[in-house]
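Let's look at chain A:
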Amino acid sequence: MKRVYVNEEWCLACHLCEYNCAFANSGHSDMVLALKGKKLYPRIHVEGDEKISYAVSCRHCLDPLCVKSCIAGALSRKEGIIEVDQNKCVGCLTCVLVCPYGALAPNEDGIMQKCELCLKNSAGEPACVAGCPNKAIVYEEREVI
Partner candidate 1 sequence: MKKEGQIRIPSGCAIAAVISKEGRRMSGEVVVNAMMPMHDRSNGLGGGFAGYGIYPEYKDFYALHLFFDNRTVRKDCEAFLKERFEIVKSEHIPTRQIPAITDEPIIWRYFVAPLSSVVTLMQVDEKEFVARTVMKINTELKGAYVFSSGKNMGAFKAVGFPEDIGVFYKLDEYEGYSWTGHGRYPTNTPGWWGGAHPFTLLDYSVVHNGEISSYDANRRFIEMFGYKCTLQTDTEVITYIMDYLIRRQGLTLAEAASVVAAPFWSTIERKTDPAEKEKLYFLRSMFPSLLVTGPFSIVLGFTGGLMALNDRLKLRSMVVGEKDDKVFIASEEAAIRVMEPDAENIWAPAGGEPVIVRVREGAI
Partner candidate 2 sequence: MGVEYIYPEFEVIRNENRCITCRVCERQCANEVHSYSPELGIMLADETKCVDCQRCVSLCPTHALKIAKSPCTYRENTNWQNDTIKEIYKQANSGGVLLSSMGNPKPFPVYWDKILINASQVTNPPIDPLREPMETRVFLGKKPEKIERDKKGNLVCKLPPQIELSMPVMFSAMSYGSISYNAHWSLARAATELGIAYNTGEGGLHEDFYAYGPNTIVQVASGRFGVHEDYLMAGAAIEIKMGQGAKPGIGGHLPGEKIVGDVSRTRMIPEGTDAISPAPHHDIYSIEDLRQLVYSLKEATEYKKPVIVKIAAVHNVALIASGIARSGADIIAIDGFRGGTGAAPTRIRDNVGIPIELALAAVDQRLRDEGIRNNVSIVAGGSIRSATDVIKAIALGADACYIATAALLALGCHLCRTCQSGKCNWGIATQRPDLTKRLNPDIGSARLVNLMTAWQHEIKEIIGGMGINSIEALKGNRLMLRGVGLTEKELEILGISHAGE
């Protein structure tokens, strides 16, 4: 399965992935319309400083602790992709508490949202990857070692 992977040596901490993510999931067709004057709630975020930086988004684990821990049964793994059913989520943040990658954060209403690889929005494939200026994140198949 294709996933988003990080090549941290190439991350510039430009944070464009966050903006592209928020835009892709905004439902708007114009980035200005989607993001101007708004607080950003992206499903990917950049960590680190100017020396080391990297973008973190859901790893779509083979054995997802978040899914197992979700007290609302809102998280599930479908064809390898971890999805959240926002209708079921009550915002308890147990998933945030268990995700060892620090990949999850709620939306502005406190309900979980997460990277679903842009498969359901108009981007069609991860907008963060498409917009990364330096291939610091890539969307590809990799072998389990």
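To be clear about the criterion, a contact is a pair of C-beta atoms (placed from the backbone, for glycine too) under 8 Å apart; a residue touches a chain by one contact, two chains touch by 3 or more; residues count from 1.
Criterion applied: all candidates are chains of the complex that A comes from, given by their letters.
Small disclaimer: the values here were computed from a predicted structure and weren't measured.
Picking from 1 or 2, the partner of chain A by touch in this complex is candidate 2.
The touching residues of chain A, counted against candidate 2 in their complex, run 7, 9-16, 19-20, 23, 31-32, 35-37, 50-51, 131, 133-136.
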